[in-house]
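One structure is given here, and the rest of the page talks about it.
Note that one protein chain is taken out, while the other chains of the complex remain in position.
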Amino acid sequence: MVYFILKRLVQSVFVMLAVAFLAFSLFRFVGDPITQMTGVETSVADQERLRDELGLNDPFILQFGRFTGDMLQGDFGFSYRTRQPVAEMIADRIPATLELGIVALLISLFVGIPAGVYTALRPRGIATQTILMTTLVGVSIPTFVIGIMLIFIFGVQLGWLPTFGRGGTVQIGGWESSLFTVEGWRALLLPAITLGVYQLTLTMRLVRAEMMEVMRTDYIRFAMARGVPMQKLHYKHALANTMVPVITIIGLQFGGVIAFSIVTESVFQWPGMGLLFLESIRFVDIPVMGVYLVVIAFFFVLVNLIVDLLYVAIDPRLRVRDVQ
Amino acid sequence: MLTITDLAVKFPSRFGDFTAIEDVDMVIKPGEIHGLVGESGAGKSTVGAAVIGLLQSPGYIAHGSLTLGDTDLRTLTPEQAHAVRGDRISMIFQDPQTSLNPLMTIEDQLIETIQAHADVSTAAARQRAVDLLEEIGIKNAAERIKAYPHQFSGGMRQRVVIALAICTDPELIIADEPTTALDVAVQSQVLKLIQRLAKDRKIAFMLITHDIGVIAQVADRVTVMRKGRVMETGETAQVLGAPRHPYTRALMDAVPPLDYRIDRFRVPQEEGADFERSLGQKAEDWLLAGVQGAPTGLTLQNLYVRFAGPRTSLFRKPEPYVALNDVSLTVRPGSIMGLVGESGSGKSTLAKAITGLVKPSDGTMILGDEVLPGGKARDRHHPSRQLVQMVFQDPYSSLNSRHRIGAVLEEPLWFYGFVKDADQRKELAASMLALVGMQPDAIDKYPHQFSGGQRQRIAVARALLARPRFLICDEPTSALDVSIQAEILNLLKDLQAKFGLTILFISHNLTVVRQMADDTAVLRNGKIEEIGKTEDVYERPQAAYTKSLLALTPVMQRASFAVAAHD
Partner (left out) sequence: MIAFIKRYEGLWLFVHSPAAIVAAIVATLIILGAVFAPWLALVNPYDLASFSLFDGLLPPVWEEGANPRYLLGTDDQGRDMISSILYGARLSLVIGLSALTIAAVLGVGLGLAAGYYGGRFDAIVMRIADVQLALPAILTALLIDGIARGILPAAVQQDLRVAVLTLAIALSLWVNFARTARASTFVQMNKEYVQAAIMMGQRPSRIMFVHILPNILGPLLVIMTVDLASAILLEATLSFLGIGLPADSPSLGTLIRIGMQFLLSGEWWILWIPTLLLVALVVSINILGDFLRDVFNPRLR
């Protein structure tokens, strides 16, 4: 078990290093950092001096090592566009994106899992067919179109909910949260639904597929043959076994949620990391792009480590050693 | 007690309703072990599923009646039927590895089942569970009950499955191939347990199996099924000893005996045997032209195969797993060497080592008079790749399902450069099909159009088209029904005699090896326990392990049944 977790940890470190390398390559090879940092009036000699000072003439590996070291100490460099420290810019935006992503994920789980279970247990019902068709249409509508439709209906036609921004926010120890005001929740609702709908359909279809697979296993048929009450059979035996693969995919999806928030944030002008990333692409602001990548990968890796721990909690085959 | 009358089960399909079983009548009394025997497609599992009400969707009971005691099982609502399951009828599945919920302890699964049918406290249910486990032979049950399924071995797990099936005191248990996934030693213990439960607790068992040996050993009465219909039913001694129905008789003839060797199985009508055998002449001549000279033998000296074990710690080197441990044997040129062993004994590893799929860690392999390089050291053009051919266990996976039979058969011909001309290749492949007892027009079809036995014939044809001198048969009949097995064994015997092939015949089935092999080696945990002439090994076994294997193998001794039937 310890070995299993250690192995995953090593893999995570590898993924992080690879993404850091990607970010570094971006920074180093896409455009010349010096020309980006300095204006046209800087002389060639000054540029060379700066290049030397910044260590850009050192061997590649050494530069990468320094880059990684700086990152570990929280030094992410400066934006080409705003000249601010990237760390600050990102940190300002993280709460907005995380709140959006987590609320969207919760929506997708709380609706997606029950719907998946229901459609798996009644595969031939009319309700199931309707739900399946609806979700198929759901995955086929681009996120931005869903956003537009929600804005059009609830923002423009009905005028119930705000169509952009975060509404009221509260500062809690440097964390700017919209979860503690009514205005904040009103502003959060449409973007969170927009972002959640796609994940919801994926979660539902996945739970359904896994559940149907589990319902066919020998141990479920055996439990059935022993007359284990249906409720227990469905929710204790089948659902628990379904969750093992489902958790993995949900872990993988969380990366998707954060990334898809780029689109949602753009539609709703939600001031999160995604919007920042879009701006940085438009202005070829390489340091911000690179750091955004690293931050996204970090969340991804973190969530997947949590998933591994959940695995161990759920599955005794990983937890309890063979005592034979 | 259980009475089945005129039962029919149908499955709707795009070709209309498919009738799985029809006209099935059966009576099982309390305490009786009623064997239900038949080959694949006989519908025996469907009978069991219909009784317990768990027919696979979209199957349905078309007509007939099922009564348990005075309850008509067909009139129950789904809720009532579910209450009957476990309480009055229970079931044991084939594979103990997959029958238990891996995420729950044995204790939870037992208590939950007991409480589902009886209004008892958790403590009382636990006590009952512990007592039950002790009763069916799990020592230290109070402790072991807290374990998860994966912490038990296969045999112990099947005991737990049985405990779960009987913990609610059912009247009837449907056991669907309960010992098929087990080794003989464990199989014999489980069968004894079933016998004891029937006797002591007066539980009626419907014992569904394809293995006539198992029926002979434990069943009181037996029903023989074929293609969804009952062929014969009666006392076990009568049905097995003096079968009345021609099908039962043919089935009995196909069962290989353990205590003597028969030259050829009596097979009523071979699949596809109704055409001119002379079509195979061309292939026969071609093969004979290629195999002139003395047959080729194989010698293994002190062969070891070690695999890296599972890594459990970062700091400790994983323990190597020794699959083959100091194996030495000689397959005499032109003879058949039988290799028997239970699962995990290393039989298949041995085949892989000889064919170069696995690299031996130590030892030498000599084919004819040339040393065989092991594993990757054997290059793609090494002559042994043609001289050594293999017939695999699973005819459903040994032929590429996307290739026509013609492509499968012609591959060795062009690959080894035997026949350059495409038309001649096709002609030869067709002739080879005839030689192995298949219609030559099979050449344009795909594997899925053939039955398991036919596919195994095709696999044999493919092996022969490489003009091999040494043939490895790795469990060639264990996926086949017993009557098909008899045909394939006959075929292999004929071919071996005709072409002077040397064969390594691997099987877990002692009776089959007895019929095929000149010499026999017994393998256990990668070590050879005993090796010698087949007759000596079977009639005068030296090793204790061989003795126990022979004693535990369920056999049908027709002579004794015949006598019993006459009494």
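Letters are used for the chains, namely A and B, taken in the order the chains are written, and counting of residues starts over at 1 for each.
One rule holds in what follows: a contact is a pair of C-beta atoms (placed from the backbone, for glycine too) under 8 Å apart; a residue touches a chain by one contact, two chains touch by 3 or more.
Remember, predicted model here, so these are calculated numbers, not experimental data.
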| item | value |
| --- | --- |
| Per the touch definition above, residue among A:L106, A:V156 or A:I172 touching the missing chain | A:V156 |
| Residue among B:S398, B:S431, B:Q454 or B:T546 that touches the chain left out of view | B:S398 |
| Full-complex contact with the absent chain, from A:I5, A:L56, A:L179 or A:I281 | A:I281 |
| Candidate in contact with the missing chain, chosen from A:G168, A:P229, A:G255 or A:P316 | A:G255 |
| Among A:L6, A:L136, A:V170 or A:L309, residue touching the chain not depicted | A:L136 |
| Residue of B:H150, B:R229, B:R249 or B:R385 touching the missing chain in the full complex | B:R385 |
| Positions on subunit B where the hidden chain makes contact | 14-15, 355-357, 379-382, 385-386, 388, 390, 392-394, 397-403, 411-412, 415, 462, 466 |
| Chain not shown, touching residues in subunit A | 11, 14-15, 18-19, 22, 26, 30-31, 123, 133, 136-137, 139-145, 148, 151-152, 156, 209, 212-213, 216, 252, 255-256, 258-260, 262-263, 266, 277-278, 280-282, 284, 286, 289, 293, 296-297, 300-301 |
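As a working rule, only the chains that are shown with their structure count from here on.
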| item | value |
| --- | --- |
| Centroid spacing, where centroids are CA-atom means, of subunit A and subunit B in whole angstrom | 49 |
| Subunit B residues touching subunit A - in the complex, by the definition given at the top | 52, 54, 82-87, 89-91, 93-95, 98-105, 109, 112-113, 116-117, 147-148, 150-153, 161, 164-165, 168, 174, 311-314 |
| Subunit A residues within the subunit B interface of the complex | 2-3, 6, 217-230, 232, 236-237, 240-241, 314-317, 320, 322-324 |
